[in-house]
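Other chains of the complex are left out, but the ones given are in their true place.
Chain nomenclature is as follows: A and B, assigned in order of appearance, with residue numbering initiated at 1 for each chain independently.
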């Protein structure tokens, strides 16, 4: 498979990822990860300081599914909406069936009254694998530029 | 034609579309649509409620051309500028010569005094066809995240 094809499949995976969240089809989001995986939200500042913990952490698809379930229970009121804009991924490495890639992202939030703001910006650091005939995340580290988080980062980033 | 090629041609169409508007070459904008087409600007809220009307509606290239003409007459003063950032499209279906696709978008507005703001965010829902050797929109539904519109949405989104 050529680099161009690989990049296209990665871009398509990113589009699916953003689509799940922005169209409020959160239940489909865990399916983009492998059963054993790593999903972590952290900040550039934390990484510079060598903190590995992350603000949100999950190491299996089951944990991601639990997370969605608890979000559904908590958000009994109508919610704000989000729009991810993800840049073209850059290929870091592709070996032994695994692709390492990065892509910049920006999330715009729209409140119920119509106001929009910049909700998050940063970079996705990914390890992706062929899994059952499709690409899935073995690892997605969401590195946010800002270290200030909205009270509770409820939705996946 | 492979999916990768199709996606590329869609991405190029989106780039042309944004370029017409952002570089103020509005007269070229109707040419990206088929003669019989549907162009509609609506909101995620309207779609959830089952409202089909839309805020802006045109069902032919001639109507789009009229729209541009009236914009030109109205905007006798120097105008603000816009910048579209459009994400990679995702392919929904491709059959009988028609491609269905979606792409997230973000529009940043720059006022004459230099201030910038988030003007619109949302998703394009498209049906695209080969028409006279190039891709053209049979349908573009612009679904905005926000239900609050700036007094008058003058420019095409």
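Observations, loosely collected:
One rule holds in what follows: a residue touches a chain if its C-beta (ideal position, glycine included) is under 8 Å from a C-beta of that chain, and two chains touch if they have at least 3 such contacts.
Bear in mind that the values here come from a model prediction, so they are computed numbers and not experimental data.
Of the identical protein chains in this complex, 2 are displayed in place, while the full assembly in this structure file contains 3 copies of the same sequence.
In this text, only the chains that are shown with their structure count from here on.
The geometric centre of chain A is 27 Å away from that of chain B, both derived from CA atoms.
Here chain A touches chain B in the complex through residues 4-5, 8, 11-12, 14-16, 18-19, 22-23, 81, 83-86, 88, 106, 108, 110, 113-118, going by the rule given at the top.
Those residues of chain B that touch chain A in the shared complex are 3-4, 7, 44, 85, 87-91, 102, 104-106, 118, 121-123, 145-148.
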